[in-house]
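Complex shown without one protein chain; remaining protein chains in place.
Let's turn to chain A:
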Amino acid sequence: MGGKILYDLQDVSYAYEEGRPVLDGISLTIDIGEKVVLLGANGSGKSTLQRILDGLIFPQQGTVRFAGKELTEENLEDEDFFLAFRRRVGFVFQNSEAQLFNPSVREELAFGPLQLGLSAAEVNARVDSLLELFELEDLADRPPHKLSGGERKKVALGAVLASNPEVLILDEPTAGLDPRSQRWLVEMLVKLNQAGKTIITATHDLAIVPVIADRVFVLGEDHRLAGEGSPLEVLADRELLLRVNLIDEAFHEHHHQGYFHLHAH
């Protein structure tokens, strides 16, 4: 990778309640086309960091730059800035149920393209190609809240992809999915990354990290950046993973022909 910098965060801090920071002095950069994992235990601030990256909340301290421009509340009040930013960055929430508010899967997928001002034919073509890509054809007219968890996650990802964003932010995308849906999702993310998309995933699922990350940022329980490196470096650093409470003593590692994973027995 090592390409152009897309996100540049300097000394970012955020607190929902005064005196209780959820993020404390985070500095990091993310390159264009990179796939990055934010790794951390529950409550370490991953989701908050992602909300900052999506310009939904703004740090009380520090700066966030996207493509060289500072992400501030004031800048996002500018209509051109707001729309360009929202088009380039898509967010797949952990709770896909909340993200889906349209009466049918088809309308859910059309929500983004319709706002882009595409013609009806173009919107339909986009929706059809997504239905096919995600194997959702049979569910096209079902209401999203009646779908299974895996199907819902697919629709949520499809709905965000429909406006062709450059960056995908995913919050715990594999949480609550069965192994088959997990694999499908991980493979899709890799494919999207190969197509040039920047993928930023928050997770504590160590098994998927080597597949969906070029680089890993580890958030500690003190809400500071506890470490960063390649997936292999980070996953091999047992002391670091113990310190940030991602593994306990029962975890151990396996190496099979260069493939590496950690698990508990």
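The rule is short, and it goes like this: a residue touches a chain if its C-beta (ideal position, glycine included) is under 8 Å from a C-beta of that chain, and two chains touch if they have at least 3 such contacts; residues count from 1.
Going forward, contacts and distances are computed from a predicted model.
K.L.:
Looking at UniProt, which of "Amino acid ABC transporter permease", "Glutamyl-tRNA(Gln) amidotransferase subunit A", "C-type cytochrome" or "Nickel transport protein NikQ" names the chain we cannot see?
P.N.:
Choosing among "Amino acid ABC transporter permease", "Glutamyl-tRNA(Gln) amidotransferase subunit A", "C-type cytochrome" or "Nickel transport protein NikQ", the correct UniProt name is "Nickel transport protein NikQ".
K.L.:
Which candidate, A:132, A:178 or A:233, sits in contact with the chain we can't see?
P.N.:
Final answer for the missing-chain contact: A:132.
K.L.:
What does the interface between chain A and the hidden chain look like in terms of residue numbers?
P.N.:
These residues of chain A touch the chain that is not shown: 17, 51, 54, 56, 66-67, 69, 75-88, 90-91, 93, 95, 97-103, 107, 111-112, 114-117, 126, 129-130, 132-133, 143-145, 159-161, 163-164, 166, 183-184, 187-188, 191-192, 195-196.
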